[in-house]
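One chain of protein is taken out of this complex; the other chains stay put.
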Amino acid sequence: MFDNFINLYHGFAIASDPFNILLMAVGILLGVIIGVLPGLGGANGVAILLPLTFSMSPTSAIILLTCIYWGALFGGAITSVLFNIPGEPWSVATTFDGHPMARNGKAGEALTAAFTSSFVGAFVAVIMITLIAPLVARFALQFGPAEKFAVYFLAFASFVGMSKEPPAKTIVSMMIGFALAAVGLDMVTGQLRLTFGSEELLNGFDFLIAVIGLFGIGEILLTMEEGLEFRGKAAKIDPKVVLKTWATLPRYWATSLRSCIIGCWMGITPAGATPASFMAYGIAKRVSKNGKNFGNGEIEGVIAPETAAHAAGTSAMLPMLALGVPGSPTAAVLLGGLLIWGLQPGPMLFVEQSEFVWGLIASMYLGNVVGLLLVLTTVPLFASILRIPFSIIAPVILVICAIGAYTVNNNVFDVLMMMVFGVLGYLLKKTSYPLAPLVLAIVLGDSAEEAFRQSLLGSGGSLGVFFSNPLVSTIMVLGLVAGLWPLISNAIGRFRVAQPA
Amino acid sequence: MAHPPHGAPGSGPTQRNAELGTALLTLLFGGIVIYGSLLVGVGWSSDGPQAGFFPFYVGLVIAGCSIINLVQALRVDPTELFAEWGQMSQVLKVLIPATIYVILIPYLGIYVPSFLLITLFMIWLGKYGWPLTLAVAIGVPVFFFLTLERWFLIPLPKGPIEAMLGL
Partner (left out) sequence: MNIFNAFGLGAITALGITAMSLQPAAAWEPTKPVEFIVPAGTGGGADQMARTLQGIIAKHSLMSTQLVVINKSGGAGGEGFLDVKNSKANPHKIVITLSNLFTTPLATGIPFNWKDLTPVAMLALDEFVLWVNAEKPYKTAQEYVTAIKAAPDGTFKMGGTGSKQEDQIITVAFEKAIGKKLTYIPYKGGGEVAVQLVGGHVDSTVNNPIEAVSQWRGDKVRPLCVFDDKTLPYTDKILGDLSWSSVPTCKSAGVDVEYLMLRGIFMPPGVSAEQVAYFVDLFKKVRETPEWQQLMKDGAFNPTFMAGPEFVSWLEGSEKNHKALMQEAGFIAGN
């Protein structure tokens, strides 16, 4: 472990080269732009800029590219909060309370909380990487299909049961998500299913299309119903909002810490940032004393998912470097870059290219600090976007949604689907079907089913595989407890109420 | 259709009908999923579930819960409103142009319909003057053209007009 510190020290010497610091700032700014613009996920941004970096040293190049990635992560929160349009799967949970805060005129607070939490999550994860990198990589190898399924199960279990809506509606909503996720090619048998011979349905329903429709378009329709004004319009923009919000944040240290742990853990397991954000939100809602107010603009509801998502996103970088398995499309593009620079990601990277690895880790520290400072200065600017009258901003949001939906698969059919989802979102919201379970199911349904069936293939059809070793059993039991918790706590509650009577 | 009859402030589609409609819609969806699953096999073969196994039960659950929701919807107070007609017409004012917008995209590309949508919105709903309207309506597509197509090389759909201009 001591070696790690020496290596890190050398890493800092490399990363704090003025040219590299400049690259970080440029990367973060580009990343924020990429995160805010529709259809430009981090993957695209990194892929497009990759060729530009071939003339740099690998370390400088990866610093630039990872900073674009950080920037895009920061930027993703902006559209979630302001327009209810999450650009990435792990920003969905941020909309649940972030957007209501914006509508209550607290966009500045929400953005500050989101950015700061991202920073905290990422920073804690980097510290963890520094301390226990080799251990982490070994732990990640323990995850076969059964363990992966257990993690998905845990994520679902800790998220369901938290909605106030009628159970039958919650179930319908989640099952619709599963059904939509199943459309297209069945990976395990190589068969097409639920496509009914339509070429447009080959690709299934992409999560982003559904979310842009359900949340983005649905929100515009709801806003129209309530009149043309954007409710946040009157919010006055206070440049000191950042400091004022900061003063309140330490109060939520428990939520932050819990979300960091969830995030780091989910990042190391190959499940990733999306289930981490949902899980952190779900647990925060149950544990917090303001839990009942979640969904109406509770700052804790922004802190929990953002912290967890970024802790997970950052700690996922480590298995990527050590195992050569990209956890996200962006990471995949980064990996492609490594190959062009003549670096082979994999177990030997830490040994043969330790200067590169520790330079990268050091740049995670510095890049996050630089990133936080940069994005915080943009808070008043972005918050002021909400002062633009709705009749100007609404068509522009529609255009942004259309572009965003199109660029997911470069398919105009998706833009039509987005509108359908928009109407559906409006209708479901008005008839009190919760949308969150639907989205969670679309995001994870496919992977969960895949992991489940891979496990059964391996075990020859025996369900015992989910309790075949201590790791998978522990996660499954945690999942069962989390899933049944509402029943358990309800029973306890009733028991307590019944007693005094 | 854009101007449904404006009744008294208290009239509009009822919540009960909306709930019934939604439940029927999900029931139909569940049926489609069940049918689609049956096409690919819903059994449990020697090496685990077949392709349609999960969707089949998902479809069954959707159908089952939809029926519960349908029954519950019948109990909803029949006088409660989903929305007033006035509100509905507000919604339709966005929904209809937006639907036409997405239908036009495959034929005209994204730029021209975006221009038309923003113009329509600002003139008709926002009651803005032409100078500001045109500035926004032209500025936004041009901004996206420059950033996405030129800078980030992400091709967006284009129609005959762009082809004529050789873009």
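Quick notes
In order of appearance the chains are A and B, and numbering begins at 1 in each one.
Keep this in mind: a contact is a pair of C-beta atoms (placed from the backbone, for glycine too) under 8 Å apart; a residue touches a chain by one contact, two chains touch by 3 or more.
Remember, predicted model here, so these are calculated numbers, not experimental data.
For the chain left out of this panel, the touching residue among A:Gln191, A:Asn296 or A:Ser354 is A:Gln191. When the whole complex is considered, the residue among A:Gly35, A:Gly108, A:Pro145 or A:Pro437 that touches the unshown chain is A:Pro145. Residue A:Asn410 is the one among A:Thr377, A:Asn410, A:Ser462 or A:Asn490 that touches the chain missing from this view.
Along chain B, the points of touch with the absent chain fall at residues 47, 153-155, 167.
For chain A, the residues in touch with the chain missing from this view are 43, 47, 50-51, 54, 141-145, 184-192, 195, 199, 202-204, 323-326, 329, 331-333, 335-336, 339-340, 342, 344-349, 409-410, 450, 454, 457-458, 460.
Simple rule for what comes next: only the chains that are shown with their structure count from here on.
Put simply, the C-alpha centre of chain A and that of chain B have 25 angstrom between them. On chain A, the positions that touch chain B within their shared complex are 33-34, 37, 39-40, 44-45, 48, 166, 168-169, 171-172, 175-176, 178-179, 182, 186, 188-189, 191-196, 217, 220-221, 224-228, 389, 391-392, 394-396, 398-399, 402-403, 406-407, 410, 412, 415-416, 418-419, 422-423, 426-428, 430-431, 433, 449, 453, 456-457, 460-461.
Those residues of chain B whose C-beta lies close enough to touch chain A in the complex are 15, 18-19, 21-22, 26, 29-30, 33, 36-37, 39-40, 44, 46-52, 54-55, 58-59, 61-62, 65-66, 68-69, 72, 82-83, 87-88, 90-91, 93-95, 98-99, 101-103, 105-106, 110, 114, 117-118, 120-122, 125-128, 136, 140-141, 144, 147-148, 152-157.
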